[in-house]
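For reference, the structure discussed in these notes is given below.
With one protein chain removed, the remaining protein chains of the complex are shown where they sit.
For chain A:
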Amino acid sequence: MANGASIQLLELGNFCSSTRRLKERSPDLSRPRPRPRRQPGERFRAHPATLTMVSRSVSPGGALLRASRMFSMPAPLPPPAAEAAQATFKSHSDTATSAYPTHQVITTLSHARKEGDWGLKRPLPLRSTTKSSTPMLRIKGIDTIEQITDYASGADHGLTLLKFQELGLPISTPSSFSSSRHRTDAATRSVFEDDIDRTAIAAKDRAKLVDQRWRFSGPWLAGMSPGDFKKYLAERVRPRRAAFRMFLKAKIARDLNETARLKALDNAETEYDKVTVDSILEDDVTEYLRNVRNQNAVLYQLVGEFLDLAPLKQPTELTTEQMLHPPQHTYSTHDTNNPYAEHGPPKTHPSAGLSYIRTGAYMDNHPLYGPQKEHKPVEARVLRPRSQQSYSSAKLGVAGFVTETSEGDNAHNQKSGKSPLRHFDPDLKNGAKVYVQPETASVNSDGKLRIVLKDSVDAEAELVARELIGDGEGIFGQQRKEVEVVSQSTIRKSYSTKLSQGAQDYGLNSEN
């Protein structure tokens, strides 16, 4: 379970943005016109009758609508690819939480919720929306052909977001390893660092600043299936042959000019004959292409620049197949430092909207003990203990995400004692739980979250965390206080004495 898209809790209930003067317009009774087709990616289409009325500036009502919360709802994301494929198999569960949320989660005010008012087309049924203690919904359709509002609970991802935010973890760039068993170096970078989070880049600088980007208009070739690749070639690449030749002409002209400039510099001349793009012949381009075909790196660079392909890098981690049959040839690409080159760029912003903090280097403060060295450890659910036979790590559920204990010589893997990470106890009510210390979190290109845990949990930090929730013995050996059962008459008595004291405090007796 992981989050890939941003979920924010939006209140659609009571929205008013700006105050503008009302300008009335008489209804335009225009003739019926052919309606333009909706372009891919276009979300709002003006009605033809409106098109005739609206000039360049938008009407006051239109401006209000554009700023409204309904219009700020993002378009739903495509469902996770793995789930779509799994849907055909029996192992797929209908009730499983998807790997990332596809719809925006909305909520409403408590007063409005009692009326069924969620800011939508019609009030939602009270029976299914008022009883939940987590009022979060995802709206699949504001109105459908059946004249109903299509909605479902959004509490799964909404609560996951809240739980993750409670961890206080920053999102870092993805590591070379896909599994959370491998702890990477502590030096992780936040996805919000300026040198890897640039989106507003001029077209001419795109190729130069490839290492600072995460959004590319072209695909990541290593992640494409052969079918997708063929389709991409046929539909998107082939129609652009002429444009590519023009691109090459510009490149050849640039190279020739550069050579000429250097030669002139060597001869101590200031002037040299500049070559224009128009003077490059088609034959020159063909000849250049023939030369370049044998130089993989150069060709990839040219094609990558032209199609704005996401950068590629040889994976550090070898798959089982690669270990058994090592690849004969490795095609060298140019070296890239882009953190998304190895496992592909993310679909959304690499933080996925889960966390906006840039670093985990802050101190937790305890009300009594003061600043703490370690962050507060969290309780994790043991989903599957460590298996002796397959040498697989234990699976843990941390804040709603599945993670694994790290490999190697660490506290999780010690054989001494009866750790719930090694032994399954069927008698334990609600399952086994252990305290863990999350270290880093990153989102991969599939939208799944990878949480890496620290090798061990600081015993003192665990004790403090336990004490805060009143669990077990405290630091000073205090037992957890049991809740006393107090009778109603005792409560009434205590209130009556308090009231009489209060009257005295207000100076209503003679002594003051």
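Here is the rule we use: a residue touches a chain if its C-beta (ideal position, glycine included) is under 8 Å from a C-beta of that chain, and two chains touch if they have at least 3 such contacts; residues count from 1.
Rule of thumb we're sticking to: contacts and distances are computed from a predicted model.
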{"item": "Options \"S-formylglutathione hydrolase\", \"small monomeric GTPase\", \"Mitochondrial SSU ribosomal protein S2\" or \"RING-type domain-containing protein\": UniProt name of the undisplayed chain", "value": "\"Mitochondrial SSU ribosomal protein S2\""}
{"item": "Listed residues A:Q147, A:T270 or A:N294, member touching the removed chain", "value": "A:Q147"}
{"item": "Which residue of A:L109, A:V275 or A:V303 touches the chain not shown here", "value": "A:L109"}
{"item": "Contact with the hidden chain (one of A:M73, A:I201 or A:L383)", "value": "A:M73"}
{"item": "Hidden partner chain, residues of chain A it touches", "value": "13-20, 22-30, 32, 43-50, 59-62, 64-65, 68, 70-71, 73, 109, 111-112, 114-117, 119-123, 141-145, 147, 494, 497, 505-510, 512"}
